[in-house]
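Moving on to chain A:
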Amino acid sequence: MKLAYEISHLLAGVMLVVSFALLYQQRIAAVLNAFAAQSITLALAVAWAAWSEDRPDLFITATIAFLLKGIVIPVALHRTVTRLGVHREVEKVVGVGMALLVGLALCGLSQALVVKIAPVAAGLARDELALAMAIVLLGFLMMIVRRNAVTQVVGFMSMENGLILAATGAQGMPLVVEVSVAFSVLIALFVFAVFVFRIRERFDTIDIEALDRMRGDRR
Partner candidate 1 sequence: MIEAYQAVVLVPYAAALVLAAVPGYRVGAIGNVIASAAAFAAGLWLMLGPPTVGSYAIVDEFNVLFVAINTLVGFTTALFSASYIGHEIETGRLSPGFLRFYHAMFQAMMGSMNLALVANNIGLMWVGLELATLITVVMVGLYRTPQAIEAAWKYFILASVGISLAFFGTILVYLAGQPVLGEGLQSMTWSLLQATAVRMDPALLDLAFIFLLIGYGTKVGLAPLHAWLPDAHAEGPTPISAVLSGLLLNVALYALLRFKMLMAGQPAALDPGPIMVVMGLVSLIFAAFMLYQRRDIKRFFAYSSIEHMGLMVFAFGMGGPLANFAGLLHMAMHSLTKSSIFFAVGHVAQAKGTQRFAEIRGLSVSHPRLAVALALAVLAIAGLPPFGVFTSEFLILTTTFARQPWLALLPAFGLLVGFGALLLRLQDTIFGEPVGPAHRVDASSVPMVLHLMLVLAAGLYLPPALVIWFRRAAELLG
Partner candidate 2 sequence: MTPAIVVQFLAQGAQMFLVLLIAPLAVGVTRRVKARLMRRQGAPLLQGYRDLAKLVRKESVLAESASWLFRTAPYLVFALTWVAAALVPSFASGLMFNWAADVVALVALLGAARALLALAGMDVGTSFGGIGSSREMMIATLAEPAMMLIVLTFAIAAGTTRLAGVADFFIAEPIAVRVSLALSLVALVIVALAENARIPVDNPVTHLELTMVHEAMVLEYSGRHLALIEAASMLKLTLYLSLLICLFVPFGMAPAAAGLGGWLIGTLAWSAKLLLGAALLGVWEVSIAKMRVFRLPDFLGVAFVFAFIAILLAYLSRGATV
């Protein structure tokens, strides 16, 4: 039991480290690679939970994470990025140092919040919860410190990785598989929309003309 816990804890820790890496990366290709790494780590963590807790249905979740988020989406996004020619630097809102600092603060915040919970009160170890929450918050942070649509999608998916981590960690939580499937569909929609609606590299439009055309109530 101790070992099982140690391993899942380690995997969660790796995911958090990768989250920081995501924040740190400058180039889209590197961001995508880091995301793939995080997704694969998640798949491992989920698989480990499925095996150690004897919940075979979680293998489905692990497989989806591995195939879809670890391979298919990163590859597809790589291609898109290359085709659109935006694989260079990602336009950032705040500097990397600042983003990392904020990220650290968020980690601290989640730790502080979790510490208040009585050790035996939750169906999940407190520090694992803290890790998952930090991953979710860092994903959210990633969404708002980058101007590029692709990186924002990555941020959202990273957030979702944190969610799945928390959900699998919650012992005996029903519907986890279904929800992970649903989330995958959502992500697919996300990516699909980026393709179809040509919301190219930015959905942080600062082009005044585009504003006039697109946003209501300017007229």
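Operating definition for what follows: a residue touches a chain if its C-beta (ideal position, glycine included) is under 8 Å from a C-beta of that chain, and two chains touch if they have at least 3 such contacts; residues count from 1.
Keep in mind how these were chosen: all candidates are chains of the complex that A comes from, given by their letters.
No experiment lies behind these values; they were computed from the predicted model shown.
Undergrad: Which candidate, 1 or 2, sits against chain A in this complex?
TA: The answer is candidate 1.
Undergrad: Mind listing the chain A positions that touch candidate 1 in their complex?
TA: 113, 116-118, 120-124, 129, 133, 136, 140, 143, 156, 159-160, 162-163, 166-167, 170-175, 179, 182-183, 186, 189-190, 193, 197, 199, 203, 213-217, 219
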